[in-house]
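Only one protein chain is missing from this complex, and each of the others stays in its spot.
So, subunit A:
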């Protein structure tokens, strides 16, 4: 097992080597304001047997969990995703048992994951355009990692190891968690990131593992390119180094900070066709050298969806400050109620249309959505939470830019596979509205169970009454005039003839 613990502070906050005590396998230092990232790399042999057999059938598997609670971050942890549990998955060639065991295992590890099988619940990602995305996608809102913490404690920590337990408990405060596996690297990587906050530097090595600790801060070394990030600070390999060694490095980063904010809300009244309004702080592209376009990437739970046919008309799109629907996962049933749907929902990528002009101004884009019918409930209303989208400017990077050299690179996020490999994502920071949660609530009208007691009987009585009335009228016709030709017509025409 290998472990990398990184503290990253803001520009200008740097620490002296002398501030750290290194004692055997333990490093400790002062309290600092930083984002912390822990990255653990497991060889497959180190894993619990159920995970080992599961991964054996898998070509690639990426879990990305993002907390619904807004938090501050710093470069290079800039990649954004809608909050919730994202999964990108490519089964092995054989398929195998994983197709039946994946969902139960996910539920066991992460808690209430509501998928049944990949075939039923997952959607396909486009495989034709760029080969660097996984085959299948799954998403659902997931509040926290409590089940994951419990599971990993049970699997990894012996009862007596309070340090192990304490460390895993700290995951409760993480803002994101990534689990990545692919057959090529043949290793399982788990990355957790904690929000920018005051914390003391402390790390201890473990037996049979290499632990590297970095206390770094953003930097602008000379000659930094526009798409690059600079980092400087101190690196220590525990049980190997007796003192931290200073480092300065820079790398091209796929994810950048657009230095502006957005928030979302539903236009009132929401009805059954709520419109999600994105309020953006700035209409200015973040990079002047490159061609950039603003995008919103939404992962919509199955209770709400976008209609791609509605989003095909240019006039309609323009009236909402949208340019085009660039991607929507398929298929999206436009009629089915929520409770018969097995698919997780849908992912959409919309290109937004900011107002032109040199002058920086705030603006809005509106995304028309449609609610499905939900299960009837007492009171006649249900509240559903729709995660914030990820909003970013996608800009083209120069030829020859190499992102993978970034030690903090983030890929397999769902939207990155929809762009070319040399795309830089300038992320607009999500800002919660009233509170700290990155989600919007919609009050959905449903059938009121308390008032529905008479629906079955009432419908039956009324239909029967209507039916009886018509049968009565038919019977009257039948018994008075039989089923033959109307006799009246004969008599009448005879009469008329006589009159003539």
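To be clear about the criterion, a contact is a pair of C-beta atoms (placed from the backbone, for glycine too) under 8 Å apart; a residue touches a chain by one contact, two chains touch by 3 or more; residues count from 1.
Keep in mind that, in the parts below, contacts and distances are computed from a predicted model.
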**Message:** When one chain of this assembly is omitted, its UniProt record names it as which of these: "GPI mannosyltransferase 1", "Eukaryotic translation initiation factor 3 subunit L", "Small monomeric GTPase" or "RNA-binding protein 48"?
**Reply:** "GPI mannosyltransferase 1"
**Touching the absent chain when the full complex is considered, from A:289, A:360 or A:448** = A:448
**Item:** Of A:52, A:202 or A:467, the one touching the omitted chain in the full complex
**Value:** A:467
**Absent chain, residues of subunit A that touch it** = 116, 120, 269-273, 309, 313, 315-316, 318-320, 331, 334-337, 339-340, 342, 373, 375-376, 380-381, 443-448, 451-452, 455-456, 458-459, 462-467, 469-474, 476-478, 480-481, 483-496
